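Pasting in a structure now, in structure tokens, and then I'll have a few things to ask.
Shown here: the complex without one of its protein chains, the others still in place.
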Amino acid sequence: MSDLTHFNQQGRAQMVDVTNKETTFRTAAAASSVRVNQEIYEKITAGEIGKGDVLGVAQVAGIMAAKQTSTIIPMCHPLPLSGVDVSFEWIVKEQTYTLEIATFVKTTGKTGVEMEALTCASAVALTVYDMCKAIDKGMVIGPTYLMEKTGGKSGDFTRENIE
Amino acid sequence: MSDLTHFNQQGRAQMVDVTNKETTFRTAAAASSVRVNQEIYEKITAGEIGKGDVLGVAQVAGIMAAKQTSTIIPMCHPLPLSGVDVSFEWIVKEQTYTLEIATFVKTTGKTGVEMEALTCASAVALTVYDMCKAIDKGMVIGPTYLMEKTGGKSGDFTRENIE
Amino acid sequence: MSDLTHFNQQGRAQMVDVTNKETTFRTAAAASSVRVNQEIYEKITAGEIGKGDVLGVAQVAGIMAAKQTSTIIPMCHPLPLSGVDVSFEWIVKEQTYTLEIATFVKTTGKTGVEMEALTCASAVALTVYDMCKAIDKGMVIGPTYLMEKTGGKSGDFTRENIE
Amino acid sequence: MSDLTHFNQQGRAQMVDVTNKETTFRTAAAASSVRVNQEIYEKITAGEIGKGDVLGVAQVAGIMAAKQTSTIIPMCHPLPLSGVDVSFEWIVKEQTYTLEIATFVKTTGKTGVEMEALTCASAVALTVYDMCKAIDKGMVIGPTYLMEKTGGKSGDFTRENIE
Amino acid sequence: MSDLTHFNQQGRAQMVDVTNKETTFRTAAAASSVRVNQEIYEKITAGEIGKGDVLGVAQVAGIMAAKQTSTIIPMCHPLPLSGVDVSFEWIVKEQTYTLEIATFVKTTGKTGVEMEALTCASAVALTVYDMCKAIDKGMVIGPTYLMEKTGGKSGDFTRENIE
Partner (left out) sequence: MSDLTHFNQQGRAQMVDVTNKETTFRTAAAASSVRVNQEIYEKITAGEIGKGDVLGVAQVAGIMAAKQTSTIIPMCHPLPLSGVDVSFEWIVKEQTYTLEIATFVKTTGKTGVEMEALTCASAVALTVYDMCKAIDKGMVIGPTYLMEKTGGKSGDFTRENIE
């Protein structure tokens, strides 16, 4: 449906009625990133080898935020998530240090988990920022976007590259 | 202090001790954005003129998320926010439609409100995405970054331009 | 069943066992109201025509509270709401200005959504009060009551008029 | 100030800036009620004498909701409550059974606790409804209103009678 | 499965994928306790006879915490609880006064409710501590353990005695 479906007949917001949607298996994958300076890059990666684990804390934050999505995003339906996963990859080139964040969320429900995947990715990135901001406040988060979704009446979606 | 201050002596995460920091007035401003397609742009802006107000809902989401920052970001200290504001600006050029989001947060406390401003901006952007995703799932959120902070021992910070 | 079913055999509260109830479609509608003075009435309605939208914020608050019902009401079962809607009507007569609030909630679950509809209506009314109390603290909320429910073993319910 | 102070210059909602307000001692008292039928009245009061205590559960719900006020009411500032109390009184006359609810909240902060007292009273009433609705869904909540506030720049407020 | 199933292939935590688990009826029972001194024992039990009911408040806290389990325990799946019950027993011998706490939780879901039963028992015990700590801070909570679970692929579990 190609409409701003969250608005009721008085023109205001509502949590749209999904009663008649089918309960099906649905997945979503989202991406975000944090661009950091060399010092932060070196401290995070060194921390991983030892025991201090910025990414470990960020991952927990992301999983907990995924479960809170419907309390953070006003018109989002509560969904019983059946799996949440977060992975990281460092892209280092020409003095730029970018932590790529990928999130994967699954449910069996009446609406998709796009927002859960995006909220998870955002919380992961924010937590990395929080834990490193004593070194440099110039970190940049994102772009944050949906990479893929499957399931549901609107069909599958795969994002073409972000240029 | 230029250190990953969230880790305790066992190398694991802690909420850092700010007991001896002074309680002072602090502000932070953050930015995010949502790049949408022409159809979404037109529906949101038309909605503003009538009564359907995507930006109104997003704004409420951002303010409520700002107050929840310390429950979303694991190592973030709870702070009594004394003011939260969100503003929007559309940048339209050459078939690209970008909703610029700016957030402003104030407190009188022992730590800064950078995370509150960034979390607020993220929640605003996510809510815009949620309310428009029935039209197009290809929207892109961010970059999200700190624009400015004032107050606290580490001094003021103003971001140079994002290129 | 005509019993205070929330109490266990030791005479204390419990969240009653609904394991054997059927998962069926259920709806509930509740009503509340806020009686305001003329100045508030005029400012809210003027705000609607422009962009300041007290009712828009209140509506978001109501929808978010509906989703939080089982965390606010101790013995209430968590339910996957499939739709929440809020509408408003002004009743103006003889110098009294009353904002009537109606809420509609749907689920497919083992218990009804009466509490979700009532909690939603209460949060809407409280938010209106909050946003207007700088003008007058004498506003009166309610009566708040269930208008209608459908579904579930106890059958349908329709309230006769509040006199 | 006699203005809808929650709206920013773009005409949308904000959490108003209270930075320059003084931190002072503030109190608020609110009232609500639940009108029940004879059967519910008799079972609640009998329960009080034994161990089943509807009012005890409702009271806990009210105190916990008071602490959550700034997460339920979007533009409400978080406040460190220093005391919350709830009391009950039954008014029985001519076949009507009304549970009167009074709440008292205290803080030392920059904004008043009117919303905390009103939210507390609402949660108490909703919980009574929830625990007795198996007997009769026709209970009526409220009117709910502010009885008194003290402290703060806007001065004291005492409500004249609800007729 | 006998593995630390919460870790993903990068060696970090995830909320494990339960998509393919069957939705079945599951129960869990957990135990905790609070060892108090004679003065606390006498005041709590006297309170029960009158109207002050430490155990009543603790019970509400436990039920509410059970519903919050997936927001407190990071890798725990959200579950629609269908019943929560808490009971108490005093064990008094040779100048020791122990409040035994038993919790019972039920769901129909894809994962078990062991964590809900244990979190409920912990919250009950912590609340008893909180309400009595003005008399003596030397109370001891626990041991806290799973007594029994039923349902799910891993089969039933009954704990042998804690010696």
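Per-chain numbering from 1; labels A, B, C, D and E assigned in written order.
Note that a contact is a pair of C-beta atoms (placed from the backbone, for glycine too) under 8 Å apart; a residue touches a chain by one contact, two chains touch by 3 or more.
Just so it is clear, the structure is predicted and the values come from calculations on it, not from any experiment.
Trainee: Considering the complete complex, which visible chains touch the unshown chain?
Mentor: A, B, D, E
Trainee: Touching the hidden chain in the full complex, which residues of subunit B are there? Just list them.
Mentor: Within subunit B, the residues touching the omitted chain are 8-10, 12-19, 70-71, 74-75, 77-80, 109-110.
Trainee: For subunit A, enumerate the residues touching the unshown chain of the complex.
Mentor: Considering the whole complex, subunit A reaches the absent chain at 48, 51, 53, 56-57, 60-61, 64.
Trainee: Can you name the residues of subunit E that touch the chain not displayed here?
Mentor: 1-7, 10-13, 32, 39, 43-44, 47, 50-54, 56-57, 60-61, 64-65, 68, 72-76, 114-115, 118-119, 122-123, 125-127, 129-135, 137-146, 149, 154, 157, 159-160, 162
Rule of thumb we're sticking to: only the chains that are shown with their structure count from here on.
Trainee: Smallest number of touch links from subunit B to reach subunit C?
Mentor: 1
Trainee: Touching at least two other chains at once: which residues of subunit D meet that condition?
Mentor: 10, 12-13, 51, 53, 56-57, 60-61, 64, 74-75
Trainee: May I ask you to sort the chain touch graph into line, ring, star, complete or other?
Mentor: It is other, because the touches fit no line, ring, star or complete pattern.
Trainee: Please give all chain pairs that are in touch with each other.
Mentor: Those chain pairs which touch are A-B, A-C, A-E, B-C, B-D, C-D, C-E, D-E.
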